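Pasting a structure below so you can have a look.
All protein chains but one are shown at their positions in the complex.
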Amino acid sequence: MSVTEGKELRIIGFLCNWCSYAGADTAGVGRFAQPTDLRIVRLPCTGRINPLFIVRAFMNGADGVLVSGCHPRDCHYSEGNFYARRRLETLKALLPVIGVDPGRFEYTWVSASEGQRWRSVVASFTEQVHALGSMPRFMSGTSLDLCLRPAVQPRVF
Amino acid sequence: MVMPTARYIAHDKLMPWLLGLAEGRRVLAPVREGGKTLFLPLREDSRLDLRGLADDSAKAALLPRCEPLLEFHYAKTAGVPSRTTLEVREILPGQETFLFGVRPCDARGFTVFDRVYDAGTRRDIYYCSRRDKTLVAAIACADPAETCFCNRVGGDPGGSDGADLLFTPVEGGFTVEAVTERGGAFLREQALEEADGKAEEAREVREAVRRAMPEGPSLDGAPDEVLRLFDDGAFWESVAAKCLSCGVCSYLCPTCYCFNMTDESNGNDGVRVRTWDNCMSFQFTLEGSGHNPRNGKAQRMRNRIGHKFSYYPKLHDGNLACVGCGRCIANCPASMDVRAIVIQARSRVLDKEEYANE
Amino acid sequence: MSDSYRSNLYLPDMATIQEVIEETQNIKTFRVTLNNPDAMRSFRFEPGQVGQLSVFGVGESTFVINSPPSRMDYLQFSVMRVGELTERLHKLRPGDQIGVRAPLGNCFPYKAMKGKDIVFVGGGIGMAPLRTLLLYMLDNREDYGKITLLYGARSPSDMAFSYELPDWLGRPDMTTELTVDNGAPGWERHIGLIPNVLKEMAPSSKDAFAVTCGPPIMIRFTIEALHSLGFEDDRIITTLEKRMKCGVGICGRCNIGTKYVCKDGPVFTNAQLRRQPNEM
Partner (left out) sequence: MASSLDELKTAIRKALPGLDVVIAWTAGPDALSHAPLFITEEADVARIEWDPRCSQNLAGYLPGLRGKKAGIVAKGCDVRSIVELLQEKLIDREDVVIFGLDCQGAVDARSARAALGSSRGVRDVAIDGASVCFSVNGEPRFFSPGEVLQSKCFGCAGADAGLCDHFAGERGLPPQFGNPPESTLERLEAMDMEERLRFWETQMSRCIRCYACRSACPLCVCQDHCAAQSREPHWVDQTDHPREKLMFQAIHALHTAGRCTECGECERACPMGLPVMTLKRALNRRIKDVFDYQAGIDPNQTPPLFEFREVETNIKEREW
C-alpha cells in the first residue's frame, strides 16, 4: 500500500454498529491489508450522526471523514440511513464553503459481510485524502494571541 | 508636576508618529476593516479611520473578549498510573499599549470599570495591570451622531475623563494635551511641535461640539424611579417586548463589564478563561438547580437598566454605568433605545404618583 | 476584608481531598486541606463564609464552608450533585487535587447573636451552612442561650450528617427535631413539611434569632411561619445561593438590586432582603 508509506493522516470514520462496524471487523478477521490512517467511532446508526460531528472533526484537525452504514433498506432501525443520506448530502454543500475540500468527506454503505468492500472503501478513501494532503490549519491566535498560548492551546488545529 | 504645554501634530505626521510608537509597544487605533471601524493593532497597511465613533468600543484593550486567567496541566504520576499530578499557573498580561483614538465617552467608560475592578482592597490584577500599562489618548468629538447622548449622562464630547492625553481636531491636524501626569511624562518625550495659538482653536472646537450635541433631558438622577418601578411587571414586559435577548448592546457597550469564567481544555492541558458575558442572556443567572431568578427577558432588561441607571449609581456616588456613546442604539437589531426606556420609566413613575395623589 | 489578602483574586489555593463522606445518594461531603501548610495554618474564616471549589477543566462553584472555625483540621464542603461541576466533584477521591478560593463573602452575625436563643431551621442541603454555625455555637456553648434545631429532608435517606444526628438528638444542651416529607419504615420522628412542624414546635421568639436555609419555596413558608411565631425580620437570618462566577462582586450575575450575594452576602437578615428588590 503506497499510501501508508508516507506520513499518516488523521481520518475519522463514523460507522454504524450493525453493518459497517461489523464489516470492518470482517475485514480485520479476514486479515485484509488496509491503510491505518482511519480512526473509527462506532455509533448505533448513521441516523445518529449529526452532520456537525463531521464539521467538528474537521475543525479539530481531521484530514478526512468517512461515514459508513447499512445499505439502504437494510437499516437495523428501518430508516435511519435514509435520513442520514439526506443530511450528509446537504452537508456536502457546507464543507467546501468553509474551506474543506469535498474529497475529504465521503459516505457509503458497507454490510457486515462485505469485508472486501470495506477494505477497498478504506483504501481508496485514504488514497484520496492523501492526494489532498493534510488539511490547512487555522493559524493560532489570529485574533487574540494571548488567549491560546502554544503550551495550552486547546485542540491544536 | 507641571503639565507640558499643548503640542500639535499635523494629519500627515500622525500615522508615521503612531507607527513609530508601535515599535516596542502595541498601538491600538480605530482601523477600517471589512466595512467596520474597529480598534485593532496598528500596522503599516492599516487604514486609520478617525471620522467618528468607532463601531466597537475600545474596552477590549483593558478587558479582552477572552483572556486566560490561569492554565493547568494534569500529568500521570510516574509509577502510579491511577494518580495524576496537577499544576496550575496564573497567566498575567504584560503588554505596553498605546490606545489611540477613543472618544471622550469611551475614555470615560474606563472610569466606570476602575470603580469596580480597582476598588481599594479588591484589585483585579488582570484589569489593573492592563490599565497601568495602557496610555489612553482620546480625541475630542467634532461631529456627534444622531445616537450620541454623552451630554445627557454627565459626559462631555470634549472631555478627558479616563484619558491620559486629549487630542482635539484643529485646522490641519490635532492639538495634543496631557491630562494625567503619566500623559504629561509621555508627551514630554515626544518630539511634537508646540501648539501655540492652536490650543485656543482647540478650546473653541470643544466648545462648538458641546453646542452641537443633540439635546434632550438628562438621564441621571433616575435611580429611585427605576427601583420604584421594580415590581411593575407590565412596564418591563412592554419595554422588553421587542428585545431579542442578543448581546449586541452589552458587547459594544464601553461600560458593560460583566464576565463569565469557564475552563476549556484539551486532554490534560487547559486554560481558565474569562470572557465577556451578557446580562440579557438566559444563561447569565441560570442556576445549577434549573432555577433562574431572571427567567424572562423583561426581568433581564429590568436588571440591565437597573444596573446602569440605579444600582451602579447608588454604589458609586451617582455615576451612571452609561456614557452615552449610543452604540447600543445604533446597532440594536430591534432598534431599542435605552434613552427612551429611562425617560419612559421616569414618566411612568410620575404618572403613577400623580394618580396616587389625586 | 476576606478578599484583600489575595494578590490575584482568581487564583485558587491548591488543596487535597482528605476524606469523602457519602451523605445521601446525591450529597457528598469533602474534607480538604490546603497544600501549603503555612496557608492552612494561617487560614481564618467566620461561620457562614463560602469558598469556590475548582475542578480544573470543569470550572468553579460556590459552597459554604460547613466545618466550624473552631475546628481547623480541615475545611469541609457538602456538595449536592446537580450539574456538571458537582457531578465531577462527586467522582473525586481522597488524594485528588482541587482548587479552593476561600473565604469569600460575609458571615452569620454570630457576635450579635451572643446571649440569645437560637432557632435553626434547615431543609435538605440547606443544613450545610447551618452546621458551621451550630457547631461553632456548641463549641462556645456558654455564649448562647437555648439552641433549637429543626432539620427536614425529603425522606430519611436524604438526611445528610446522619452520623451526627444521634449526638444532636441526645445532647442535653440543645433541642433537636427531625422531619421528612415522606416517611419510611423505622422512621419515628416527624413526617410533615418543615414550616408546619416549626409551627407545632412553636419555639419562643423572645430574645431569639432564627437562622434558616433550604430550597427557595421552603424558605418562603418558613419565614411566614417564623413571622407567625413573632420573629421580627431583623431576627430572621438566611443564607442565599445564586449563580456565581467571580466570588468577589465584579462579574455581575448574583446581584439583588445593589447587593452582590457573593460579596455582600450570602448571609442576609430578612429585613435586609426586604429593602432590596424582590428578585429571588
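Chains here go by letter, A, B and C, matching the order in which they are written, and residues are numbered from 1 within each.
What we mean here is this: a residue touches a chain if its C-beta (ideal position, glycine included) is under 8 Å from a C-beta of that chain, and two chains touch if they have at least 3 such contacts.
Here the structure is a predicted model, which means the values were calculated and not measured.
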| item | value |
| --- | --- |
| Touching the absent chain when the full complex is considered, from B:T111, B:T262 or B:Q344 | B:T262 |
| Which residue of A:L9, A:L38 or A:V55 touches the chain not shown here | A:V55 |
| On chain B, residues whose C-beta touches the chain left out of the figure | 33-36, 38, 55-56, 64-66, 145-147, 238, 241-242, 244-248, 250-252, 260, 262, 264, 271, 273, 275-276, 278, 281-283, 329-331, 333-337, 339-340 |
| Footprint left on chain A by the chain that the document does not show | 51-52, 55-56, 59, 72-73, 79, 82-83, 85-87, 89-94, 96-101, 106, 108, 117, 120-121, 124, 136, 138-140, 142-144, 147-148, 154-155, 157 |
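Just so we're on the same page, only the chains that are shown with their structure count from here on.
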| item | value |
| --- | --- |
| Remotest chain, chain C as reference, centres from CA atoms | A |
| Rounded Å distance, chain A centre to chain C centre (Cα mean) | 51 |
| Cα-centroid distance, chain B relative to chain C, in whole angstrom | 38 |
| Multi-partner residues of chain B (each touching 2 or more other chains) | 265, 270 |
| For chain A, residues that touch 2 or more chains besides their own | none |
| Complex interface listing, chain C residues touching chain B | 1, 3-4, 7-12, 14, 54, 56-61, 82-83, 85-86, 95, 97, 99, 216, 241-243, 245-246, 248-255, 257-258, 277-280 |
| Interfacial residue positions of chain B with respect to chain C in the complex | 69-70, 72, 74, 83-86, 88, 90, 92, 116-117, 121-126, 227, 230-231, 257-263, 265, 270, 272, 274, 277, 279, 284-289, 291, 293-294, 299, 303, 306-307, 310-311, 314-315 |
